[in-house]
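One chain of protein is taken out of this complex; the other chains stay put.
For chain A:
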Amino acid sequence: MGDWGLLKQGAEARIFKGEFYGRPCLLKERFKKNYRQPALDELLTKERTKAEVRMLMKCRLIGLPIPALFLVELEKGRIYMEYLEDAITVKDRISSLEGGGGGDRTSQEMKRLAGLIGQSLGRMHSHNIIHGDLTTSNMLLRLSAANRLYLIDFGLSFVDGRSEEKGVDLYVLERAILSTHPNCDALFQEILQEYAKEYITGGKEVLRKLDDVRLRGRKRTMVG
């Protein structure tokens, strides 16, 4: 199947780029983690590969854009999927928008981006899909294809109807945005607005849960 060039090395997996029967293909391989107990490692790798594949298919069924799946090798922890040629991460997009200086144009683009994210997440949660690792790096944007937003990296995902889990999902995103984009305070609020608009039946309830989750944990309110 030709050559595979390493595209990215993460803590969880390696990403290769190559060709799959003539199509540009991306290979995600969850490698062995030597720091983990072998039994635990095998279990986690299998579970996550399975979860990722299942959830990608489920997203496709509910009409959320995802890269097309080509092949899965469960034993080796490998997933072959479509390589999105002109996609950039939302993280890079935000950075370039921030770099382009303020102004109406920028804030409009930001708003549009927040709207896209909010809609996708609302749709996803309304079908009880919990992503489990929402960050701006796990969202791809294709500017050419009418700004389509692709959610990726479903390794920690699961299906759950409770607003508790959905609230935690959003909380994870909020924390990710605050730490990677310290100057984008308004972005998350706009995402939540669009989220509630898209997820009519349960969005409000989830936002209430989100407030609960924020107050959890120890020593949050203490000074020092």
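Quick note on the criterion: a residue touches a chain if its C-beta (ideal position, glycine included) is under 8 Å from a C-beta of that chain, and two chains touch if they have at least 3 such contacts; residues count from 1.
The rule we apply is simple: contacts and distances are computed from a predicted model.
Asks: Using the UniProt record as the reference, specify the protein name of the hidden chain from among "RING-type E3 ubiquitin transferase", "N(6)-L-threonylcarbamoyladenine synthase", "Sm-like protein LSM1B isoform X2" or "Two-component response regulator".
Replies: "N(6)-L-threonylcarbamoyladenine synthase"
Asks: I'm checking contacts with the chain that's been left out. Which of A:Gln37, A:Ser144 or A:Gln189 qualifies?
Replies: Of all options in A:Gln37, A:Ser144 or A:Gln189, contact with the hidden chain holds for A:Gln37.
Asks: Just name the one of A:Leu134, A:Leu149, A:Leu187 or A:Leu207 that touches the chain not displayed here.
Replies: Final answer for the missing-chain contact: A:Leu134.
Asks: Quick one: which of A:Lys111, A:Arg142 or A:Arg175 touches the chain that's been left out?
Replies: Residue touching the absent chain, from the options given: A:Arg175.
Asks: If the missing chain were put back, which residues of chain A would it touch?
Replies: That gives, for chain A, the contact residues 10-12, 33, 35-37, 39-40, 43-44, 132-135, 156, 168-169, 171-173, 175-176, 178-179, 182, 213, 216-219, 222-224.
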